[in-house]
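A single protein chain has been omitted; all remaining protein chains appear in their positions.
After this line comes chain A, so read on.
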Amino acid sequence: ETSSHKQIPESYNYTQYHPMEEIYTWMAQIQKSNSKLVTQHYLGETIENRTIYYLQISQPSDKTKKIVWMDCGIHAREWISPAFCQWFVKEILQNYDSDPKIRKFLQNLDFYILPVLNIDGYIYSWETARLWRKKRSPHMNGTCYGTDLNRNFNSSWGTLGVSYNCSSEIFCGTGPESEPETRAVVQLIERKKSDILCYLTIHSYGQYILTPYGSTTEPPSNNDELVHVAQTAAAALTEKYGTSYEVGSTSSILYSNSGSSRDWAHMIGIPFSYTFELRDKGTYGFVLPADQIQPTCEETMLAVTAIIDYVDQKYFPGGAMMLTSGSLGLSLCLTAVLTLIVP
């Protein structure tokens, strides 16, 4: 089975939860068997000195592409989140040959996928405390651990829905971007922000697609469009298995909070910034059964591709014409005619 150059490691089970070592191996293997499309990049290091990698899925081309960013695993206990990032990568690569829509996306868009941001916390939730949320930074001489990375970004940092006490699950850290993991994400996104059209961050649970902001009830400048696209995405999701998602700003349908990565992404100018809260609504909560990984990922895939589709159509309209040989012939004719007309 080495004939196809779009190989997914056969033995990897996407319908199970994987510990961090397996995710590291998976990333390396994915790059190795899809080297034309996938590059594994170094993002930074965690406080416990573990390397953070993201995967870039990019169709080889001369042109500079715009970017869709998706990160998973900011909160350790939300295991369905890294599972979705892995699923997403698998779907894109597996269906690249057969799905013209994916090839169309990749004409003008690169996908940057970060499967696990809070690596130390994720490992801790596997080895020690399943319901750990934060990262594992020591404070107060090692008597207290962990900043909530999703309160640590520089978006009205430290104002609402946070605690300044390390023992709290929503401890925002000693200052905005005090954590190396936060800084690693910020540095990359800052550098590329003029090319990033879409910032997605995946969490659980609750079944929401959340729009900016959490740190204020003031709506973002492109609120109508953001909400409209999110509603389209939620509708696409519901069609699969009837799962219902709510759409709205974090501050109105969830609770106020400052320092979130999604707020920060929008504030620095990334137009389509969303937080996903995946299944379920509290029955299993963080310990979502593995038999729900597949349906959750399948339905979420529809929502995410609806958003990417909108972004693609908005910034690269009419690209679809180039894909079929018929229209290629047509455009060749047109080019020939134009070169005759235009001296």
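As a working rule, contacts are C-beta pairs under 8 Å (C-beta built on N, C-alpha and C of every residue); 3 or more make two chains touch, one makes a residue touch a chain; residues count from 1.
The criterion applied here is as follows: contacts and distances are computed from a predicted model.
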Per UniProt record, name of the chain withheld from view ["Retinoic acid receptor responder 1", "Transport inhibitor response 1-like protein", "Ribosome biogenesis protein NSA2 homolog" or "Proteasome subunit beta"]: "Retinoic acid receptor responder 1"
Residue of A:G158, A:P219 or A:G248 touching the missing chain in the full complex: A:G248
Sole residue of A:E21, A:E169, A:E190 or A:E239 that reaches the chain not shown, by the stated touch rule: A:E169
Touch criterion as defined above, residue of A:W69, A:F88, A:Y112 or A:W132 at the omitted chain: A:W132
Residue among A:E91, A:D148 or A:D312 touching the omitted chain: A:D148
Touch list for chain A against the chain that is not drawn: 17, 124, 126, 128-133, 143-145, 148, 161, 163, 165-170, 244, 246-248, 252-257, 281-292
